[in-house]
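Please read through the structure below; I'll follow up with questions.
Shown here: the complex without one of its protein chains, the others still in place.
Every chain is named by a letter (A and B) in the order it is written, and numbering of its residues begins at 1.
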Amino acid sequence: MAQGSYYVPATSKWPIIGSVGLFILVSGFAKWMNGSDLGPWMAAIGASVVIAMMFGWFADVIRESEAGMYSNQVGGSFRQGMIWFIFSEVMFFAAFFGALFYARIFAVPWIGGEGTGVMTNELLYPGYLPVWPTNGPENLGGDFKTIGAFELPMINTLILLISGVTITAAHVALKKLKRNALIFWMAATVSLGALFLCLQMFEYVHAYQDLGLTLGSGIYGSTFFMLTGFHGLHVTVGSIMLIVITLRCVRGHFEPKNHFAFEATAWYWHFVDVVWLVLFVFVYVL
Amino acid sequence: MKRTNEIIVGLACVAVLAAITWVLLSVGDNMRPGVSPFSQDVYQLHMFVLVIVSMIGVTVFAAMFTSMILHRKSKGAEPSQFNHSTKAEIIWTVIPIIILVVMAVPATRVLIDMEDTGGAEMNIKVTGYQWLWRYEYLEDEIDFYSALDRESNYARQINASIEPQDVENYLLEVDNRLIVPTNTRIRFLLTADDVIHSWWVPDLGWKRDAIPGMVNEAWTEITEPGIYRGQCAELCGKDHGFMPVVVEAVSPEEYRDWVASMRQESVASQDTVDRLWSRDELMAHGETIYNAQCATCHQVDGSGLEPAFPALADNAIVQGELDQHIDLILNGRPGTAMAGFGQRLEAQDIAAALTYTRNSFGNDTGDMVQPAQINHLQRQPESDGSLAAATTSAE
Partner (left out) sequence: MTATTAHDDHHHAAPKGISRWLTTTNHKEIGTLYLVFSLAMFLVGGAMALVIRAELFAPGLHLVNPEFFNQMTTMHALVMIFGAVMPAFVGLANWMVPLMVGAPDMALPRMNNWSFWILPFAFLILLSTLFMPSGAPASGWTLYPPLSLQGGNSFAFVIFAIHLMGISSIMGAINIIATILNMRAPGMSLLRMPMFVWNWLITAFLLIAVMPVLAGAVTMLLTDRFFGTSFFDAAGGGDPVMYQHIFWFFGHPEVYIMILPAFGIISEIIPTFSRKALFGYTSMVYATASIAFLSFIVWAHHMFTVGMPLGGALFFMYATMIIAVPTGIKVFNWVATMWRGSMTFETPMLFALGFVILFTIGGLSGVMLAIVPTDFQYHDTYFVVAHFHYVLVTGAIFAIMAAVYYWIPKWTGYMYDERLGKIHFWWSTISVNVLFFPQHYLGLAGMPRRIPDYAVQFAEFNLISSIGGFAFGFGQLLFVWIVIKCVRGGKQAEARVWDGARGLEWTVPSPAPLHTFDTPPVVTENTEHSAYLQR
């Protein structure tokens, strides 16, 4: 019976369940897009399986963690995992920011006749002026107006910035093991996240109903909604993570020296925060 | 002793490998020098680089083989202990850098030459469609399509009765060649209507992508009269392999004669739009247009290639409401290979194709569509897609 220092988990049924869930989920999506009635149902079933899997999997991890089975080294692996996961998310957003920059710096000016685009403009789009925002020379999606940076988006920026502070406050409280303060700051962070999402929904409704700005509004609409939309999705995920952590705090989980799940969630939240700042600058302000 | 052995075997390896390389370089095909100043520059650059990399290969492999021959255990070789030498490592960092610079200098020069599209004496707009080319001579106002010739098209079918070997210039011949004058600086303006194509004639020394919604420029000056053949070089769907480019370079005088004859033809067809056409005329012209424009997808007998390309025989739209059918042909179906032909074909072509399809392959609606009818629709601006709207909305 060799006793090592590293916890190697026993076999687990969750990954395979997760794979099957993902399989059903994406097949359902694909069918849905092709207009099949079966699609939404399959997607819903797949999503449920994936969610159930996550509950089961994380429950295992939490149980093991609370039972003190993890060494520092395991914690190190988890940290590595989370850091690189966040890095991959950064690169996912980079693709969409890349699209935004490319469109603004190259595609739109070329269509408008700048640089190597002289003949493009002359032969295909005479009279088109390359100004941003644009929905392209063919006015795809019809006329639209944009959302001013210093209205709702500014408020949203403040909300997210404050939430960055509150989660840090929660972290400090956790380190000092002040449970009530911890729960209070976590609740505050969750509320701010929820508020952000509500305002974002409100903004979308406003854009669709009053401004004529839709996903189909040419390249502006495409980049605007894809960037803010994926960000919103990440805020949603982050908020769910925060809620789970809050509940665990209520249950008395985490110790001042051992609270990886808390830290991971905080990192994630800060990442979502930073993405928003970049987004605010390049999508709304500039 | 050891060192002299290494040198002798090394030199022998170099000799053998150089001989092999020489054989490999001479048994196969090579790039063609081509018929324009660029193509010749490109060819020379190619040979220069090819020789350099071959020499690098010979050197590296010779060292390897020397080692394999001499430093093998079965010959009693004892392993040396060295595993590091800063001097050696600096040498094999610096020498490749020098070689790369030697290659980069002429490459840069040729590229700068090629990118200079100024001073064009004539402009030809080239538009790629699935799967034919359209050539518009901007100054001489000539405009025609160029697709795979009939004979190749028969021979290329699965189970064709003709063998490719029996067709002259199999897959490299078109119905209408691009006629250009020699010793004239020609600028090509390349674009596409549906998907990305790439216009390539090896003898001109370059290929350039034809991208929908964008116009690319490239230019040439052909020094020798002759017929130069190439192909579409960007995957553009099922018939990507059957989209040749044929350029015929003729003397400037012959070119002018050709332009004059083309002019006459197009004048003749000018007033055709307004007059009333007879059913036979429409059917005959319709068959030509259909076979040239539609048959690649919907097949000559209208049977289509299910499921991607619907059959037009016994087809609900073709047999149904005429307005819908016209609208489909004019505007196409976005997001599918079915393009709108409103901008592509003349009114009489569309009218004829409509009449033909509605009365062939077992369809017998009896409908007749007149060019004037189509012309009227073609001239109407699309509802909200006007350019004025596009530019003001951008505020």
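Keep this in mind: contacts are C-beta pairs under 8 Å (C-beta built on N, C-alpha and C of every residue); 3 or more make two chains touch, one makes a residue touch a chain.
What you see is a predicted model; the values in this text were computed from it and never measured.
Student: Can you say which of B:A19, B:L235, B:A284 or B:A316 touches the chain missing from this structure?
Tutor: Looking across B:A19, B:L235, B:A284 or B:A316, the contact with the absent chain belongs to B:L235.
Student: Please pick, from A:A107, A:L213 or A:L242, the residue that touches the omitted chain in the full complex.
Tutor: A:A107
Student: Could you tell which one of B:I7, B:A160, B:A260 or B:V300 touches the chain left off the display?
Tutor: Selected residue, touching the omitted chain: B:A160.
Student: Could I get the residues of chain A that touch the absent chain, sorted low to high?
Tutor: 1-16, 18-20, 22-23, 26-27, 29-30, 33-34, 57, 64, 68-73, 76-78, 80-81, 84-85, 87-89, 91-96, 98-99, 102-103, 106-108, 110-111, 115-116, 124, 134-138, 140-141, 214-216, 218-223, 225-226
Student: Could you list which residues of chain B touch the chain missing from the display?
Tutor: Missing-chain contacts on chain B: residues 24, 28-32, 38, 41-42, 45-46, 49-50, 53-54, 56-57, 60-61, 63-64, 67-68, 71-74, 77-85, 88-89, 92-93, 96-97, 100, 103-104, 107-108, 110-112, 114-115, 155-158, 160, 163-165, 169-172, 194-196, 198, 200, 202, 205-209, 211-214, 216-218, 230-242, 305, 307-308, 335-337.
As a convention for this text, only the chains that are shown with their structure count from here on.
Student: Roughly how many whole angstrom separate the Cα centroids of chain A and chain B?
Tutor: 43
Student: Over in the complex, which chain B residues touch chain A? Could you list them?
Tutor: Answer in residue numbers: 125, 189, 191, 213-215, 217, 384-395.
Student: Would you mind writing out the residues of chain A in touch with chain B in their complex?
Tutor: Result: residues 110-111, 116-117, 119-120, 123-129, 131-139, 142-144 of chain A touch chain B.
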